[in-house]
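Missing here: one protein chain of the complex. Every other protein chain is in place.
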């Protein structure tokens, strides 16, 4: 969706009013699109997400920028907002209000089994397969080739992108978005040893996804062995994330791409797991914990702690070790010198 | 599949008899479902998978529990079994005997090309696509939107979940289960340098999956460059695992989620690779090797060895280094002190 094709336009004043900001400059400017600061042109509104981009502020061709009260930009009209990033998110929703396009009703090529309960306002795209007993709520959109298993319950205003598979018995709340080819409710990985090899432990639990959760593409969230695997309200999960059986994730947590969380682990509220983090099974990660990229979290972590490395250590401890690691060859030489001199 | 909807029920004595255990308590108790010990209620049978859950034994509301001879639980009826976890697996199969539901025969929306050989007892679900020359064995189930490439051979009693893709020429034995969106037989990653860029090495091998293998969701198992990529009998593979071209995995090995195995590496029998392990190419991992989570295995590993870390080191060596790493800042101070005092 090239930003320049946008047909919506607003005055800067209009935009500011709608998002609770104030104009500093020419409120009559017409804004019809948004662009990154370094490539923006006339008609664009832009913002600064990372201080590395401050250098572009003087030279940008954008018509306007969203800033907090501290940053000056005399060459541009400004929307002032205490949270510029949030303000920009709100502006994007105003300029680009479209949802993924799916025709109303149920596509002729979709396969519906008996006894489904699909709200009349839901939209089911081409080549979807909805099994018996499934319920789909108001205004929910299945874009294409979505699989909905038996007795699955999906709430209102959900968006399921092409190739999403929701396996039997799982439930999604309202306003849940799931990106392409993600699998919800695959079997957990459990086997008992026996004389003839590994005996599968039948996985009879399900997955419960609460309201306002977003899950990226090609993720796997396994059903619980006996009870549920559960993702709490507002939690956001990036691509290629693995969530094993019986995991419980709290509210408003952020799970970045390629993270893996092992079975039965509990993740608190407001937790941030950076990319490629691995978390061991049967442990508890407290509220507000932050784990740095590729950390290997092998033990429970108390609320509010920042951890890094494998095995994961508390931030300051990890930094101290890291700093000295660089001096290790030097330390070795100095140790040798001391031995020789003694 | 909420456990409480189960319609099957058995007396505790019946269950014990069927799995080769003995009753310690009231054999007439009616059991109709299974549940985790901390949320079980009347009618449930439960078990203890991890000693962390022993604390729930006194307070559980389950009707019965499966235990070995060593653990006491005077408040509950017990099935005694020398391998409680295996016993629980067997009980689950009795209480929940259902396979993934697929209607008999071939769904009208499935696309079958010429010259396929699909056993009359096989079940092909909606929107599957089976290409010419493919063979599908007895009682095998393709749940939905499964792709079976040209000349693929699939044995008996296999289960292929929605969105599985088996590319041309690959073969699956009997009793193989593959979870959603896993790709078997994608091209291996091989290129030769040339003056005009990277020249693809055409990948003309295939993938051979032996009997009783289970593969999780969203995995990728590449076809061999020239010969096969092969997964041995009874090996179990979790989600999001990458297996490169020409890899050979032995029997009864366990490959946990997000592991990556590079090209032409041989993995023995009974190997356990924990989550997010990476294994270099063209090496051999002996029988019974265990690699800890996130290990980076860069060299061949002898049978029976446990390795940890990146680059992977033998367990005891790795532990010793790890222990001293925590003292590294202290070591540095002590070294400095010695230098100052000399």
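Order of writing sets the labels: A and B. Residues in every chain begin at 1.
We take it that a residue touches a chain if its C-beta (ideal position, glycine included) is under 8 Å from a C-beta of that chain, and two chains touch if they have at least 3 such contacts.
The shown structure was predicted, so the numbers you read here are calculated from the model rather than taken from an experiment.
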Residue, one of A:30, A:54 or A:86, that touches the chain absent here: A:86
Candidate in contact with the missing chain, chosen from B:33, B:157, B:181 or B:230: B:181
Given B:233, B:280 or B:315, the one touching the chain that is not displayed: B:280
Contact footprint on subunit A, counting only the chain that is left out: 1-3, 34-36, 39, 50, 52, 83, 85-86, 88-90, 92-93, 96, 100-101, 107, 109, 125-127, 144-145, 161-163, 177, 179-181, 212, 214, 216-218, 233-234, 236, 238-240, 251-252, 254, 256-258, 275-276, 293-294, 309-310, 322, 325-326, 328-329, 331-332, 335, 338-339, 342
Residue numbers in subunit B that touch the chain omitted from display: 111, 127, 129, 131, 145, 147, 150-151, 163, 165, 167-169, 181, 183, 186-187, 189, 191-194, 197-202, 204-206, 218-220, 222, 225-227, 240, 242, 244, 246, 258, 260, 262, 264, 276, 278, 280, 282, 294, 296, 298, 310-311, 313, 317, 320-321, 324-325, 327-328, 331, 334-335, 338, 341-342
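Just so it is clear, only the chains that are shown with their structure count from here on.
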Separation of subunit A from subunit B, taking each centre as the mean of its C-alpha atoms, in whole Å: 26
